[in-house]
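What you see is the complex with one protein chain gone and the rest in place.
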Amino acid sequence: MKRTIIGQTALAVMMASTASAATVLDVVAWKGNEAEPAGMPELIEKFESENPDIDVELTFVARKDVDKVIPPRLQAGTPPDVTMVDGKLVALWGGAGLLDDLGTSTEWYNNLIPSVRDIVTLDDKALSYPLEVIGMGNFVNMDLLAKVGIDKAPVTIDALKASCSALAAAGISPMIFAGGFPAMLFVGANGIDPKGISPTEYSSGDRQFVGDDNFNRTFDLVRELVGAECFDPKLQAGLDPWATAPQEFKAGNVAILPQGAWNIGQFNDVEGLNYQFAPMPSVHTDYGLALDLVGPGWAIPKDAAHKEAAAKWIEFFSREENLNVFLKAEGAYSPYQGGKATMPDLATPYTDARAKGSLILWPFSTQEFPSALQSEWEDSITGFLLNIDAANEKTLQRWDDVIEDNL
Amino acid sequence: MRRRNSLYIFTIPALLVLALFFIHPVLLTLDMSFTSYKGIGEAKDVGWRNYDRIFSRERYYSEIWLTLWYTVIVVTALTILGLFFAAMLHRLPLIRNFARAALYTPAMMSFVVVGYVWQFLYSPLNGGINVALRDLGLGALEQNWLGDPALAIYSVAFTQIWMFTGFTCAIFLAGFAGIPEEINEAGRLEGANSWQRFRYLELPLLGPAITVSVTLTTIGTLRTFELPFILTKGGPDGATRLLSIEIIDNLFGQYKFGFASALSIIMLIIVLTVAFVQNKILRDREDVS
């Protein structure tokens, strides 16, 4: 009995693999798994029905494992046909000459938002087809705010402080501010002036963080938030911004969670969670500052076996109706000019700020800030929260040291 | 004696594998440690610069000390707990197999799962441990388990110990299984109690098991990065930044393969030194007993 079942499974598997003698397109991505489906099942089905001679085989490799699994394949000359890349990988793999030029004369390339175009362009070659820019800001539990008579997600520092005080007075935990990520969003939104100093001035060593007015004021603002009882700074270090913090928000234990819009999908699965996605309160604007993270894109490795099919895959995504399926599932914005908004209504505050131009691209995703600085921000902001009476320059000096190390 | 030498033929497959998969990569690492290699593309020679940097910064020394301290805690606890459970289970054949399997289940889960389970147990707001303390009326003992820099390293170590107690227990049980029953029998007839039999009859005979267990847990713990990475990522503010975390961060956070290779070589030297010294002490001890 057992043997027949195994035999049948084997037979079924063999039949499945022999039935279609088509081209198998080997796609590697860190989206399209159960945690972040990104509309991929639907898109693959559509692509395959349009291209009956191509079988898409999507392999999920988490972003951190891409660094282990893909470089050996790239270097050994047996890479996937299409692979997902982000800004870091474009610079690294593209810089080593392992990615194909997708052509700079295509319609999509010329339609890209200029600063995104810069990221994917290396030596006049377009090395990646960008898929999305994705928002980062505050998730705000509107039911909890309503309990203290507030009906609008706070988008200014004053409104944020007022909300915090009211919530704390009502015994509701106002905000999560873990140094590993949520606090970084606040620090970035207040330290970087969208119309002022460019982030590259700091990372090129032309300007120092120590003594910089914007960043110094930012840390004073964090102290003000603590004063308004937004959060207990020492407690934040024990929260994992990626696991336990979102769980607290989902359960309605905390009113405000700074995080990325990629959480919209899983937050929508929680019944009765009434929330909005709002831009980060910032001294630089009255609308709140939208922080857009430049997301991943598709690239074709130099030694890909099925380049023609791979080109069709990219062409397929470059059609707006297909890209929008991806964007909608992701909770993301189009990286192309005039891209239609697919965001749900609950993100209206964020979308509004964007529309008003109150927006920066997150400098860690555009490579304007080096990734070494990102680890240092995580560490040093946590350190600051553990001891908020320490002088600002103690934190800022650490950033300058890292920049100097990486020049 | 000549016939004995023919036995070496048995080792050839193992040596081949070793040369191909271990010695060759170690030489590659050594080579890379003198470059500014980024993991892909061309490697530029930088001489001793990577090592210079390691030895000129206090940061790396303190990470090495932290790694050693963490290893001492974990290995000591694992050895004592493993011995304790194995000695007890050796005397309780009725539940031995069940308990061995049960104690071993934590090690059967992958690091990712164990890491996140404990993340939820340690969470300062509604984490399992703090809520349990609150419910038991011990609210005063609530801690910010992973967020307090003085406490975090012990919380991480505790999880590691929890995960691998079954591992050392299993090794020691294998050691116990090799002790001839007559020896204990004799001890019992002479009126030795359980503790005396353990201390004077069994413990000396467990020498090889102790050597194997201590060496394996030491090497494993010195190199471990999975649990600290998931639980704290080396935080808060570097309080749990083990050498292995530093390596991972340089490799995959910043693509500094060259520098990470230099750190790996240092780590390799530490591991080998510790393993060598330990082995010497433990084997001498075996010989004496």
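Think of it as A and B in the order they're written, each chain with its own count starting at 1.
Everything that follows uses one rule, which is that contacts are C-beta pairs under 8 Å (C-beta built on N, C-alpha and C of every residue); 3 or more make two chains touch, one makes a residue touch a chain.
As a convention for this text, contacts and distances are computed from a predicted model.
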Among "Carbohydrate ABC transporter membrane protein 2, CUT1 family", "2Fe-2S iron-sulfur cluster protein", "Tetrathionate reductase subunit C" or "Cytochrome ubiquinol oxidase subunit I", UniProt-listed name of the chain not shown
"Carbohydrate ABC transporter membrane protein 2, CUT1 family"
Considering the complete complex, identify which of B:26, B:72 or B:138 is in touch with the unshown chain.
B:26
Residue in contact with the excluded chain [from B:80, B:109 or B:183]
B:109
Of the candidates A:107, A:271 or A:345, the residue in contact with the absent chain is A:271
If the hidden chain were put back, which residues of chain A would touch it?
6, 9, 13, 16-17, 26, 30-31, 33-36, 57, 59-65, 68-69, 71-73, 75-76, 78, 240-243, 246-248, 250-253, 260, 262-263, 266, 269-272
Since one chain isn't shown, list which residues of chain B touch it in the complete complex.
3-4, 6-8, 10-11, 13-15, 17-18, 20-26, 28-29, 32, 85, 88-89, 91-92, 94-95, 97, 99-113, 116-118, 120-121, 126-128, 131-132, 135, 162, 165-167, 170-171, 173-175, 177-178, 185, 189, 207-209, 211-212, 215-216, 219, 222-223, 247, 251, 260-261, 264, 267-268, 271-272, 275-276, 279, 286
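Everything that follows uses one rule, which is that only the chains that are shown with their structure count from here on.
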Which whole number of Å gives the spacing of the CA centres of chain A and chain B?
35
So in the complex, the part of chain A that touches chain B is made up of which residues?
64, 67-68, 71, 74-75, 88, 92-93, 95-98, 173, 179-180, 234-240, 243-244, 247-248, 251, 253-254, 370-372, 374-375, 378-380, 382-383, 386
Per the contact definition, I'd like the list of chain B residues that touch chain A in the complex.
38-42, 116, 119-120, 122-127, 144-149, 233-238, 249, 251-255
